[in-house]
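Data block below; observations after.
With one protein chain held back, the other chains of the complex are shown just where they sit.
Labels A, B and C are assigned to the chains in the order they are written; within every chain, residues are numbered from 1.
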Amino acid sequence: MTTPSPILSVRHLTTRFRTDRGIVTAIDDVSFDLYPGETLGIVGESGCGKTVTSKSIMRLLPERTTIIDPSSQIMFEGTNLATADDRTMRRIRGDRIAMIFQEPMTSLNPVFTIGWQLDEALKYHTDLGRAARRSRAIEMLKLVEIPNAERRVDEYPHQLSGGMRQRVMIAMALCCEPDVLIADEPTTALDVTIQAQILALMENLRKRLNTAIILITHNLGVVAQVCDRVAVMYAGRVIEVGGVRRIFHDPQHPYTRALLDSIPKAGRKEHGKRLPTIEGIVPSLFDLPKGCRFADRCARCQPLCRDTEPELLPAEGVGESHLKRCHFPLSQAAPVTSASHAAMTSSPGARP
Amino acid sequence: MWSYVARRLLYSIPVYLGIILIMMGALRLRDPVSAYLGKNATAETALLKKASMGLDRPFLPIGIEDPAEPFGIEPIVEVGRVGFYPPLRTQYVEFLWRILRFDFGTAERPYRSWQFESDNVGAKLADAVWPTLKITIPALVLTATIAILVGLLSAAYRGSVLDKTLMVLVVLGMSISVVVFIVLGQVFGSSWLNGKLGFELFASNGYEPGIQNWVKYCALPVIIGVVVGMGYDARFYRAVMVEETSRDYITTAVAKGAPRHKIIFVHMLKNAMIPVITRIMITIPFLITGSIVMEYQFRIPGMGKLLIDAIVNKDFPIIQTFTAVLAGLFILTNILTDVLYALVDPRVRLA
Amino acid sequence: MIAAFKRLKASRGVGKFCRNRLAVAALGIIVLYALVGGWVALGDLLPGRAGITYAQVEQPVWPTPINGFGIPATNERRVEAARIITREVKRAVNNGEGFTDIRYGLLHILPGTADSDTELDRLSTLIEESEDLYDQLSEFDDLNSPEPPTLDDGAPDPDSIDVPSTIARLEGAVRQMFAPLSGWQSLKQSLLHSLGTDRQGRSNFLRVIFSIKVALQVGIVVAIISVLVGTFLGAAAAYFGGWVDHAVVWLYSTLSSMPELILLAVLVYAFSGSVFDKVSNPWLALVPVYAAMCMEFWIGPCRVIRGETLKLKELEYVQAATAIGFGRFYILLKHVIPNTVHLMFINFSLLFIAAIKFEVVLSFLGLGVKVGPSWGRMIQESTQEVINGIFWQIGAATVFMFVLVLAFNIVSDALQDAFDPKHVG
Partner (left out) sequence: MMRRPRSSTTCSLLAGAVGLLVAMLALSPVAAQSTGEKFARLPIRSDGPKSLDPAKGSTSYDNQVVCQIYETLLQYKYLVRPDSVTSYEDVSEPLLLAEMPKVSDEADGKQVWKFKLRDDVFFHDDACFPGGKGRKLATDDVFYSWKRLADPKYEYENYWLLQDTILGLDEFKEKFATRQPSKSEPNPPPPPPFDYAAPVEGFRKVSDTEFEVILKKSVVRFGWVISMFQTSIVAREAVEKYGDTLGKHPVGTGPFILKNESDWKPGQNMILHRNPNYRTELYPSEATPKEKEQGLLASAGQKLPLLDRIELTFYTPDPVMWQDFQDRKIALVQVPAEYFEKAFVKRTKRLTKEYSDNGIQAEAVPLLDFIFRGFNMEDPILGGYDEKRTKIRQAISLAVDLDEHNDTFYNGINVVYDGPIPPPLDGFPKNGKAPNSFRGPNLRKARELLAEAGYPEGRGLPEIEYYTSKGSNQAEQTQAEIRQLARIGIRLNPKMVDFSELIEAINQKKAQMFGFAWGSDYPDPENNLALFYSRNKAPGANHYNYDRPEFDKLYEQIIVMKPGPERTRIIEQMRDMVIADVPFVGSMARTRFYLAHPFLKNFKPSEDFYNWFKYLDVDASAPR
């Protein structure tokens, strides 16, 4: 694939929150690119900042308690969304960049009909007449495969199932044919069968409308199935970005490796084995360690990791398309393990 | 929906009977007649008054006759000293029958108040309803409007200086007793203000019917009522609205690119209206009693003052009738609130 | 219950509450009020030595009403005060009575006993002097704006007296009749006069301080009873369901269908003739007021706790406890109710405020406290004064009450913030 210019490039995105215990940095120096028609996955444990990233892009976080560092850049068609004024953001939201959320049960306004809420997006961004908007809405409902859309359009959110509501959300997001769709854990709240249908739906809509999708999830299986590239985040930092196949088969950052190992694999061989887990807990955002944030839990941790934070640099021999934030990426030989981590041998499957 | 209303009505019958029983019983703890008579009371006058009020008849179908003042009705069955009397001729049943017919005194069949001997109780109540409404309805509308606005503003700009000052004002207003507001309001609102203005904008008391006298007599009580009432409502509405703004569908609406005022006035307000309307509906029955202290101090002949005067002067028929009417209204309003609830919130299915 | 409180103390909520500086300051004010109220209440236990007794609070500290903060009264009033004091002392001398009955706060007549002759002579001369000065002043129609009496030809009378100096001399003479006060005593006397007096000359300061005890007394008793009754009935109704639930719901919908004032008026009307009207035991005199308020206030907590218990009942740990086989009452007391402690706490503070404010309305309508002062009675008695432009009594009562209620409002808000996760500050 020739490398066309990214439709959305995020550089040094840093967002801080004012809390009653002082200011805390939720995400720090997040950078990644999104290419048109591509699906970028953002994965990481809950609380690693992936939702904050997505909401920072859309500027959906409450102004008073959120500070988006002025140095952060979210370039979209030449405008920096981080510093854009409210009017431009309103023009872009829903029309050029759309978003769907995790909880379909509460994401729709309970006191308005589905048709009204679809109609609202069209009213802001198109100059279609009432009848035209209504037919467009029904057309969108059909697009997202909602049976007998004419009747459903006048019903209330509480009359639809979870899956159905997520479809409405997607219809609402895509009705203005945005360039970018941010999906914040769209299927987490749904059961597996519905989850597959939604993902398939998103996949073919992406192809038909050439919409770039940022898919935020903690489910690596979904990433493998749907995403072209993926970014792994940990404690507010992007620690590895790259093509899905490379990340899954040749992860550079020990955390990504550990993350992949923790996916349960079916099949007899694995039967009865304990599921490998990552020791320790994510460091609290209030007292972040000086060096690499994964140091405490990293099997390959060296004194160097503890005092300087590694930069997000391309892995050897691969170029820009695969970046990692680790002094001793897995591609190098395993360094001499220091005494303090003897117990944490993390080689896969070696568990007795 | 109508089946729901019917069922609720059925359920409230025992409640209503309970209220009437408690109230009539409390009033008969001490002999109301002798308490009422004036300077040159004689035994004869007491007896005549008692008979005119039907107080010489048993209260409940079961009763013990006081030999000194015989009921004058033969009990159906006498067990020891307890007699079972024909229910239809007892005070309790007779009064309930009167409520059913909503007949509180007509020209031919008078049911006179003791205080104003030539007025029927029904007529007295009817006259008293309008002054009270002329104060409580504007007060309710104004209080609700201002409280919603204050709630909206401080919720929309939560944590800002505006929000903080509004909330400080509200807490200050709540901390001062309503009585002080009325006393000082009456002194400063009328005599001091009229002195300053040179003409009389607000009367310090009294009442004259007619819409053109509304400003002169009712405006000051309404203003005081709003100032007093606004605090509580504003805090409640603010809490409701702040809670609504944190809901997910608001984030969806923002994500759709909806402008700020649409988000507040359309998305949030419609949802917030549900608790708002419930709260307004709760105050409706008290529209009738009005603010008793307000009417007492401003001498407005509304329902509240009528009842307080009746209690002070032991005007037996008015107390009984008033409480019965009020309790009935209260129950109807509760049912109305639930029905209106369903209208506003589609999620509520009236089982 | 103690375990519940211990757990409560360690819980996150208390931490959050203590960080709220305003709430801690408000709590400080409440503690201060409680201390003063407690000290006043000592008056019943060891009268005279500590606290304020009912008798003390009713004693006049000056024969005529005076202004607060030492602002001088009008000439007419100062002259009238002098006249009354002179009359009292003269009568005591003529009747040969002791002077112990003449006391204005700490001011009392010097000899205390009428037998020491030298003292009697001194007093008699002072009485004559003040009577003579009073006669001189009686030429004037209106001492507040005195016009010198004019001779027939309209020219001002040359030997007419200078009014202000004469009044000063009159007051000096009267002042000498009293025993001189030591530094500490004169400070206490000026404190008694600090907020002015009501029409009978009773010190507003003393009555406002006394009313703190009354308010706290009403607040605590009503709040505790209402919360306990409300909690137990609410929890029982929700937990046991069935007819218990219907009975409780019927009761509170019946009671709440009548506005509090009407219910109260009927209650006081019923109580008025009974034993509770004894003045000898003021604690007992308040019972009708408590009863009336409790009958109305228990409904609030009952509804809230019933809702909460309906939720708690579904939680696993309650089902687990039933599974283990504990008795239903035991579960209710040991498991369900302790978990509503934070709600009880919040309702207590809300009801405390409501009780104080409701007492004021009651006294204003003449149905509340009948013995001794209370903020409501002071406001009611001041309605006449307010129209004459005298704001001392209503000012004192309103300010003292406002500070306490404001403090409670702040504390209850902070409590709700700290404990009730859903509550929005």
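Everything below uses one rule, namely that contacts are C-beta pairs under 8 Å (C-beta built on N, C-alpha and C of every residue); 3 or more make two chains touch, one makes a residue touch a chain.
Bear in mind that the values here come from a model prediction, so they are computed numbers and not experimental data.
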Shown chains touched by the chain that is not drawn here: B, C
Among B:5, B:60, B:227 or B:266, the residue in touch with the chain that has been omitted: B:266
Which of B:141, B:168, B:197 or B:336 contacts the chain that the document leaves out: B:141
Residues of subunit C (touch criterion as defined above) contacting the omitted chain: 55, 58-59, 63, 76, 79-80, 83-84, 87, 91, 95-98, 101, 138, 141-145, 147, 199-201, 272, 277-280, 366, 370, 377, 381, 383-385, 387-388
Touch list for subunit B against the chain that is not drawn: 1, 34-45, 47-49, 70, 72, 110, 115-119, 138, 141-142, 144-145, 148-149, 190-191, 194, 200, 204-209, 211-216, 219, 265-266, 269-270, 273, 297, 299, 301, 309, 312-314, 342-343, 346, 349
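Everything below uses one rule, namely that only the chains that are shown with their structure count from here on.
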Contact graph of the chains (line, ring, star, complete, other): line
Subunit B and subunit C, separation of their C-alpha mean positions in angstrom: 30
Geometric centre distance via CA averages, subunit C-subunit A, whole Å: 63
Multi-chain contact residues (two or more partners), subunit B: none
Multi-chain contact sites of subunit C, meaning residues that touch two or more partners: none
Interface residues, subunit B side, partner subunit A - complex: 158-160, 247-249, 251-260, 267, 270-271, 344-347
Contact footprint of subunit C on subunit B as seen in their complex: 12, 14-15, 18-19, 22-23, 26-27, 29-30, 171-172, 174-180, 183-184, 187, 191, 238-239, 242-243, 285-286, 289, 292-293, 296, 307-308, 311, 319, 323, 326-327, 330-331, 334
Contacting residues of subunit C [partner subunit B, same complex]: 250, 253-254, 257-259, 261-262, 265-267, 269-270, 273, 357, 360-361, 364-365, 375-376, 379-380, 382-383, 386-387, 394, 398, 401-402, 405-406, 409-410, 413, 422-424
